[in-house]
Structures are given as structure tokens and as C-alpha cells.
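One protein chain is absent from this view; the other protein chains keep their places.
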Amino acid sequence: MADILLYRPHFVAFIILFLLGIYIMVVNLNLVKKLIGMYLMQTSIILFFITLAVKRDGTIPILVSSATALPPEAYANPLPHVLMLTAIVVGVSTLGVSLAMVIALYRQYNTLEEDEILGKMK
Amino acid sequence: MTSSLPGFLFAIPFFAAVVIPVVGFTNQKFCRPIALGALVFLSIVSVIGLSEVVSHGPLSHEFGGWAPPIGIEWVVDGLSGLLMVAISVVSLIALVHAGPLVEKELSDRVIPFYSLSLLLIAALGGMVLTGDLFNLFVFLEIGSLASYVLVGVAGGRSLHSAFRYLILGTIGASLYLLGVGYFYAETGTLNMADLAQRLPEVIDSRAVLTGLLFIVLGLAIKMGLFPLHGWLPDAYTYAPNSFTPLLTSVVTKVPLYAFVRIAFWIFGMTTVSTQIPILVVLGWIGAVAAIVGAYLAIWQENFKRMLAYSSVSSMGLFMLGFSLGTATGFAGGLFYVLADTLMKAALFGVAGAAIYQCGAITVTDLVRLQRNMPWVSAALLISALSMVGIPPTAGFFGKWHLVVGALEAEKYFAVAAILVSSMLTALYFFRMFQRVWAEPLPLVEPHVLETPFPIRMSLGVLTFGIMALGLGSDLVMGLIFESALPNGF
Amino acid sequence: MTLFDDYLLLLLAVVMALGAVFVRDLFSGVLTLAAYSFFLALLWAGLGAVDVAFTEAVVGAGLSTVFFLVALFLTSHEEKVRKQLQVKIMALGSLGCLGFLLLFGSVDLPVVGDPESLPSKHVSSHYLRKSLEETDTPNVVTAVLADYRGFDTLGEATVIFTAGLACWMLLRRRDDSAP
Partner (left out) sequence: MIRPHDSVIVHTLARVFTPIIQLFALYVLFHGHYSPGGGFQAGTLFAASVILPIIVFGIQGSLIVLERRAIILGGIGILLYAGIGLVPLILGEEFLNYGELPIPGMEASARRHWGILGIEIGVAIAVAATAVSIYYSLRERGEGEGK
């Protein structure tokens, strides 16, 4: 367990961000804070995928001159990058929709606190 | 066999969804014909696809012309073809039903309603047909975004329930994506068929186990499985009536399908029942869900909320069926999924029609249906009998096959759970019957008329479907046994 | 990129994340979040994911922040504090289990930076070998994004289109008529 903490800093940061994000999403009653938590959770997953793509001494995945000039081991793995580009877009779309919901809720209840909204519904 | 048919299964609803806002701005009246036309077309193509599968074996379509592990492929096989037919037909009926309700509830938002509904249907189809785990995530997100908004568009309480749905749904989707990441880290592939070949080598790895747990957890949130069903009752209760039939009939079934696909096709029957015994756990969870959901439904006064808890109970029954580990149990679970798709569409259709026509929200209010709305009352009666499990409805045969499967597997707790949940279901539906048909009409009867033709017709078709699926259950079960069972049975 | 740089950027990112979460004023929280995003973009550029870094800088630090700020301008930016010990303990308990699961599963994950690990070999080496020949595109990320997995990208564009329709549907006022 201890060697994970030392030699995998990315993974530790991922765990901290992921759990922090979910914690805020579940516990905090402020709607915008929940969305900040959501953003942290989504970016932490991107961090997880990007570290899968790293290769020691690997360069960015843009081929130089001809395909055979360098072996595949010399470039970072492009597939997780592609997946994460999609995930970023998904994240910002979800954020846009959820902020629209927050604004619509505020128009009706004039507050951003979930317990006050629940109180006003009754 | 490669074929261009799955490509059309994507293209038809997708193009219609994108064309609707572009065309709809010139004249709003075009929206509905485009949507319904596309769905009719989609239903026909998916039926053709299923018949092709039955006669010639699975069809695959390699998007971009790249062979599977490199590119993305879509596969129509027995299971996905069957579900695709169910999704396209039921959503066609649900949108026909929605017509008059949209005019009343969302008259200024007709364009986005139809466009988002079709995007939702395209995404559900994509989740069912795709053979790639990440592609599944993308369609999961498209479908989820569309359903969050369609739940929340009625404002007020529906908006709050949609926000909660969004928060929990995003956690679910992120857990799923994380699980896919673990699989990718261990195998280097995202394609389901390729993964099925490569996983046995690394099956002892803890990362694979963790990935599977995350995926199951994420999909369980999306499908509203019992301890994680927090978003479901509110969303089902407060969603606009024009959307509830579509939401309740297909949206939660598709994550369940994704779970079945991953557990039985990628990991395989022997792995999930012995090496990583998640089926045992899920069987118990399903049993508890079936009983607790039905028990909670008894105490609900709001009709839609009662049906929502009944959906929690049904989800438990499906899970129970799939976890039995016998061919009959699996096929029974699948049959019950198909039956429940029709029953939930019909019941929520009745609930929507009741609110539309006479403002009947609680179970007691339904008494207003009895004299003036024979079509709606008949649909309510037959679909409720089917929920309870009275022959010859589809619900009876679903439960019958589940019980037979449980007896074959010698899992008596499952038999007990199915019977107890059926009895509790009978309790609340018979209480409803008593209130609706045994009580005298209220003295001051509001002037209530029969519902408009599209609602009547769609409820009639759904009722007919429930009866037909029940009477033709041997045929459907034969089809499932022949082409929709995973290896290992 | 040395491990030290990674440590530094990760530390900064985590500190910014904690700041964004625990600061009371929501404006400060959102701006701290933008800084967090910026550090992540630097980190990803360092790890070789230039396309992701570019997108994170444009979208995370840019577009998301703009959306957040507009929403805050139109609503309020005070967070009220209240005690809810029970919920917190329950959440911490279940998240502890989740964290344990994450650590438990991490032991068998491939070592970061290992060129021999499975994800770097199977499918991805095909892209790196063949993309120039097959698609005439030196940037492999673009080739995979737009061609090999172009269908995902169509889905991605559809996601944001869905979001646009969704916001339009949620926020239009009742008295609007379609133009």
C-alpha cells in the first residue's frame, strides 16, 4: 500500500480528487458547489486515463516525417487522449445543462440551497 | 455477416432528430410527422434486422470501414435485435400517445421535445447495438442528457427531481467510465468481442475485479436498482406526462441490457457465477428489491408514485431472473423485461391520460375514469392484471418462467421473493380496483369525456400487445432460446 | 518532464481543488476552479497529451468558467453553512469503501510510463504505425478522433448539440413564440 502512495503520485491525486468530487456532490447542499464537485470528479477520471497513456521518454503523438522513422514505443499512446477529448466535451455539456437547471430553479425558488428549495416546495 | 442495416438503425432517428429543429423553425407543425415517420421507418428496419438475424445469424457494421478492435462496430444479434424492436415500437407508441399531451403541457417547446425524444431513442438504440464499451458511454451520456431535461421541463418539483437525477446519473456514468478505464488498462482494447477473448488471461487481476464492480455500480445507479434508486420515484412522479411512458418503459431497461451484455457476453456465465461471484450478490439484491419496492408501493397515494415503486420492484425481478444462472431463468428475465416495457408504457400512459382528461392524480381520483372513459379503464384493468400476473397476460408468463427457472436452479429464496412480491403487487392493485370499480361514483361528477384518438389508439395497441405477448409467449420464448442466449447455458 | 514537475503540478492542482471546494464565496470558488483547470492543462501537456491540454485550457479554464460565472451573476454567490453531521459521516463511510476499492484495484494496474504495458501495445500501436499511411494525417490524435473512432466524435458533437437544445428548452420564457 505504501509504495503506491510514493511511486504513483498521479494515482493518489486521482483518488483524492475523485472522492472529494463525489463527497461534495452528495453532501453539500449548495447547487453550484455540487457542480464544482462534479467538475472535479470528471477531471479526475481524465487524469486517470491520461496517466495510462504515458510512456517513459515518449514524445507527443504527432508523427515526424514518415511513419517508419520512429517505432510506436517512442510516442505516447493516442487512444486515451482521444477518449478524454470526448469525455471533456461530455463534461462541459453536462455542466451547461446542469447550470441551466440551476438557473431555472433559482428563478422559481430564489435560492441555491437544496434544503430551502425542498422547504419551499411544501 | 457485415451489413449496412445497423448503420441505418443509427441514421434514421439521428437524422430525424437533427432535422427537426432545423425544419421546425419554419413551421412547428412539421415536427410530429417527421418524428413519427422516422420511428415507423425505424420499427420496420429493426423488425427486418431481427428476422435477418434469426435466419442468417448476427449482423455487424464497422463504422468508418475499420475492422473491430481498431474501429467501432455495431452488432445486431438475437438479444440486441429483440431489444431494438421493443425500443423502436414502444417509443413509436409512446410518441403517438404524447401528441395531445405535448400540445397541452409543452405547447411552446414542441420542437425540442420531439428532437430530444428522438435523440434519446437514437442513443438507446446505440447503447443496445454497440460493440464498443466507450461508444456505449457516449450514447449513455446523450441519452441521459436528453432524459434529464425531458424530466425537468415541467418546472418546479420536476426540475428539482431532474437535478437530482442529473447528479446521481453523472456519478453513475463516471463510475462506468472508470470501470472501462480499468478494463482498458488491463487488456488494451475497448471492443467487447476482443475484450471477451483477452479477459480470461487477466481474470485474476484485481484491477479487472475493481473495474467490473465500478461498471456494475454505475449501471445500477442508471437503472435504479434498489439501494441506489434514489432518483427514480421523484423523477417518475413529477416528469411531464408526455414523457413518462417513454421514460419508464425503456430508459432504465437499457442500462440493464448493458449490464447483461457485459456480464454474460464479455465475462461469460462461468466467470460471473464462480470466479467473480457477483451474480449471487445481485440475486439477493434483486430479491430484496422486488419485495421492498412492492411493499413501498402499497403506501403511496399518488398513482404515478405507486407505479414508480412498482418499477423498482420489477427491476429487482429482472435482476433476480438474470442471476439465476439457468437458461429458463435468463429467458424468463428477458421475457419479463419485454412484458414490463409494454406494461409500464400502458400504465403510465393511463396515468398521463387521467391527469390530462380529468386531473386524476391520486389512486382514489381514478374513480372518475370508470364511466366515461371505457378505453382508458380497459387499458388500466388489463395492464394492472398483467402486473399482478393473472393469465393469459404477458406478466403472468414472465413470472411463470421466472419461477420455473428458479425451481430449476433450486434457488428457493428466489421463488419465495417472486411470490411475495406478486402478492404485494396484487394487494395494491386490488386496492386500486376496489377504489375504482367498487365504489359508487362521486355525486358531483365533473364533465369528463373520452380521451383524444391518439391516446385511445396507443393505449389500445399497448393493451393488445400485452395480451398478444402473453398468448404468443411460446413463440417469443422459442426465439429467445434459439438466438438470444449467451454461451454457457 | 521529471517526476518532480509532476509532483509539483499535482500538488498545486489538489490544493486548488480543495480551495475551490472549501472557499465560501462561490465566485472565488469558480475562479479557483479555473486555476485548477489551468494546472491540469499544464500537467497534461507535460505528460504528452497536447491535444487534451489544449482542450482543457480552452474548455475547462475558458468555456466552463464562463458558464459558471454567467450562472452566478444571474443567481447568488453566497453559500450558507449548516451542520449535517449524520449525512457527512454516512458519506465518509461509503466513500471510504470506494477509496479502499480504488487502492485495492490499483495494485495490479500497469506502472505509469511502462511502454510494454498492454494499453500501449495492442490497438494503439496500430494507430501509431499506420495512421500516416492510411489517413494521410501526421497528428495521430486527429486521425483516431476523426477517422478510426470518428463515430465517437459524431456522438460527442451530438452530446453538445443535445446540451444546446436542452438549455434552450429549459430556459426559454413562456411568452416567447418561435421566431
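Points worth noting:
So that you can tell them apart, the chains are marked A, B and C in the order they are listed, and the count of residues begins at 1 in each.
Everything below uses one rule, namely that a contact is a pair of C-beta atoms (placed from the backbone, for glycine too) under 8 Å apart; a residue touches a chain by one contact, two chains touch by 3 or more.
In this text, all values refer to a predicted model and were calculated from it rather than measured experimentally.
Counting contacts over the entire complex, the absent chain touches A, B, C. Touch with the chain that is not drawn comes from one residue among C:Val59, C:Ala91, C:Leu109 or C:Leu128, which is C:Val59. Contact between chain A and the absent chain runs through residues 60, 62, 85, 89, 96, 99-100, 103, 107. Touch with the hidden chain on the side of chain C covers residues 50-51, 53-55, 58-59, 62-63, 66-67, 70-71, 73-74, 133-139, 141-143, 145-147, 150-151, 153-154, 156-158, 160-161, 163-165, 167-168, 170-173, 178-179. If you put the missing chain back, the residues of chain B touching it would be 4, 7-8, 10-11, 14-15, 18-19, 21-22, 25, 61-65.
Convention: only the chains that are shown with their structure count from here on.
One simple way to say how far apart two chains are is to compare their mean CA positions; for chain B and chain C this gives 30 Å.
Shown for chain A are the residues that touch two or more other chains, namely 18, 22, 26, 52, 79-80, 83, 86, 90, 93-94, 97, 101-102, 104. Looking at chain C, one finds that residues 102, 106-107, 109-110, 119-120, 123-124, 127, 149, 152, 155-156, 159, 162-163, 166, 170 touch two or more other chains. Those residues of chain A whose C-beta lies close enough to touch chain C in the complex are 1, 4, 8-13, 15-20, 22-24, 26-27, 29-30, 32-33, 35-37, 39-40, 43, 46-47, 50-56, 58-64, 66-67, 72-73, 75-86, 88-97, 99-104, 106, 111-113, 115.
On the side of chain C, the complex with chain B involves touching residues 101-102, 104-110, 117-124, 126-127, 147-152, 155-156, 158-159, 161-163, 165-166, 168-170, 172, 174, 176-179.
Across the complex, chain C is touched by residues 14, 18, 21, 24-25, 28, 63-64, 66, 69-72, 108-109, 111-113, 115-116, 119, 126, 134-135, 138-139, 141-142, 145-146, 148-149, 152-153, 159, 182, 184-190, 198, 205-211, 213-214 of chain B.
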